[in-house]
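With one protein chain held back, the other chains of the complex are shown just where they sit.
Note that the chains are named A and B in the order they appear, and that numbering of residues resets to 1 at the start of each chain.
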Amino acid sequence: MPLSQTVAPVSRKTTETFGAESKTLGQQYFVSPEIFAKEQDRIFSKQWVLVGHQSQLAEVGDYFVVVVAGESLIIVRDQKSVIHAFYNVCRHRGTRLKEDTCGHGSAIRCPYHAWTYGLDGRLIGAPHMDQVQDFHRGDYSLHAVNVAVWEGFIFTNLADSPAPLDEWFAPLNGKFSHWNMPILRAAKRIDYDVKANWKLMFQNYSECYHCPGVHPMLSKVSPYDSAENDLTEGPFLGGFMKINKGAGLTMSGQACALPVGKIENLQEVFYYSIFPNMLLSLHPEYVMVHQLWPQSPERTLIMCDWFFHPQAFEREYFNPEDAVQFWDMTNKQDWRVCELSQQGIASRAYEPGPYSPRESIPAAWDGYYLRFIT
Amino acid sequence: MPLSQTVAPVSRKTTETFGAESKTLGQQYFVSPEIFAKEQDRIFSKQWVLVGHQSQLAEVGDYFVVVVAGESLIIVRDQKSVIHAFYNVCRHRGTRLKEDTCGHGSAIRCPYHAWTYGLDGRLIGAPHMDQVQDFHRGDYSLHAVNVAVWEGFIFTNLADSPAPLDEWFAPLNGKFSHWNMPILRAAKRIDYDVKANWKLMFQNYSECYHCPGVHPMLSKVSPYDSAENDLTEGPFLGGFMKINKGAGLTMSGQACALPVGKIENLQEVFYYSIFPNMLLSLHPEYVMVHQLWPQSPERTLIMCDWFFHPQAFEREYFNPEDAVQFWDMTNKQDWRVCELSQQGIASRAYEPGPYSPRESIPAAWDGYYLRFIT
Partner (left out) sequence: MPLSQTVAPVSRKTTETFGAESKTLGQQYFVSPEIFAKEQDRIFSKQWVLVGHQSQLAEVGDYFVVVVAGESLIIVRDQKSVIHAFYNVCRHRGTRLKEDTCGHGSAIRCPYHAWTYGLDGRLIGAPHMDQVQDFHRGDYSLHAVNVAVWEGFIFTNLADSPAPLDEWFAPLNGKFSHWNMPILRAAKRIDYDVKANWKLMFQNYSECYHCPGVHPMLSKVSPYDSAENDLTEGPFLGGFMKINKGAGLTMSGQACALPVGKIENLQEVFYYSIFPNMLLSLHPEYVMVHQLWPQSPERTLIMCDWFFHPQAFEREYFNPEDAVQFWDMTNKQDWRVCELSQQGIASRAYEPGPYSPRESIPAAWDGYYLRFIT
């Protein structure tokens, strides 16, 4: 069901009446090591998770390293331009192969005893091992991980035989084509180390009830009550908000780059959460993407990228920092209240509280999440 | 049983004969996470604990934040001048309400979604919640904690229905009235982070057997063998020591302020431990109070306040640093040997050792403590 860029307004309204039964998750979901382990096992080790964008692997031999569910993975483009994902572990004595976060090379050589693998993972060199009886190089390829691309974004899945990524994203087919995401390039990445459970960031992202108090500058240019949702249940949730005439989501209030595509309405911004670790914010002239990486019940690493049209980089008026600084400020305002929530929820006095009508998407996110845990 | 300031000398002597059976506590009491959890549950979550002094809440709307048994509490004076204690947790999504350690305000507003509570804890504002069926503000007051005042000091109790604070302190009724504690004001607070079990600080405070080796300056002005005890069992323990003629417990050896009250004998200092987290040191011209906050079996935060008569602050010869520096030096000497004890006790070679006759108060403290744990 391809949706137009302006989004079919099936449920384009906030709920008017709202059941009193909708409450926040119990304390254990935010502090329990057992539930955290379950999440890492059932969600981050079994679902497709965002790890990057294909622009990070522009050339044959480019690679980058990510950590998924505690596992270091090498994502690499091979000589045939195919993207692979491998566990970052030598088959000889288990040595970590790549220490750096990204790089380029024609092969993967272990720094310890120089066992060498092709970019497709096959063992192509192992000194002195020909003297070992019954040793066959073919038995010692790097361990591979499922990898696939959606709209230019690279996802991996640690499960043995997961359903294809295309199937997973079928409901969103074509919905974002106006934003040209496969060809975009990142101008900036900022990493955040947040002392809060990863779910609090989803709940925070999914409502603007908090905007008046937390984001004075954002609220000035994008009214908090202009939020309307078009995806209201399942793994993909969100909608859009209006930007005031003559305003923009940058420090200057001006557009900071040429549009990423044929965007009809320049006064709208779209916010979607993609279960389990992607926040997708679609602006007229840039796409902002958060990756969320839970580290413990109380800590999450967040990587935020700002993507622009490749031609934007060559224009004189290109000023990505204008958007980056605006959102870096806004991100930090959000992480602060998420950290305060984490602190309060850990109290024996905490009990699930009532969601407001402006928090229907967090409630929907909780509901989808609970399917994996209970 | 009001006691005179010079204290009825019921047992005003050190024990002459001393049973060989009196030994230090076993290792587990200093290192076991299970016993630590028991202490937090049975003592710090069920007993009255010192959290501050009413001078910290001089005005309506003044508040401060403390952590009791891992729980952040807001202590606040309301419009009717009543002191309240609340869990620092918003009833909406659990957010920590106050991040600062103290401040002033006419209401308590959540930094996340602006839910607002009166100084008496009642929910007085919750945007959009009127749209929620069956939502009643009266159901969402802040969770309250028992609070009461003794001699100007504020105590809280996390238990549901504890015996009144007055009952607890009845045995000390009037004993300290000469020191005017309700009207005193603190000139200084110093925080200490000590890598030792909290009980070691009580045992350290309760004897001067260690003074010759550990406190050369103190021992010079206040002979270690002048210690006499008047409270020798139960939750309140201690006695007094002499100060040499012409000497004082300050760096200069001079009095550093006018007396806190009508103190008969200026050559005596009184030391009492108040179970479970208060050390009360009564000097002629100042009152020093330690709060002990166990953080783990091996770590304790200690806050030390020095209180003076409010009129002392206006006198020309007022020099509180003269006392503060003396005791800061002495405190640190004590924390060092407590840390060394913690290290040694953790050894497999440790076994309970024999208390000397000079350590009858530590032995009594251990005995009272054990009632809660065994």
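Please note the rule applied: a residue touches a chain if its C-beta (ideal position, glycine included) is under 8 Å from a C-beta of that chain, and two chains touch if they have at least 3 such contacts.
In this text the structure is predicted, and so the values were computed from the model without any measurement.
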Among A:Q56, A:N88 or A:N197, residue touching the chain not depicted: A:N88
Hidden-chain contact residue, picked from the options A:H128, A:K245 or A:R371: A:H128
Option touching the unshown chain, where B:C102, B:V214 or B:L301 are the choices: B:V214
Residues belonging to chain B that touch the chain removed from view: 16-20, 24, 27, 203, 209-210, 212-214, 336-337, 340-341, 343-345, 347-350, 353-354, 356-358
Contacts of chain A with the absent chain, listed as residue ranges: 71-72, 87-97, 99, 111-114, 126-129, 131-135, 140, 143
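The rule is simple: only the chains that are shown with their structure count from here on.
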For chain A paired with chain B, centre-to-centre distance based on mean C-alpha positions, whole Å: 48
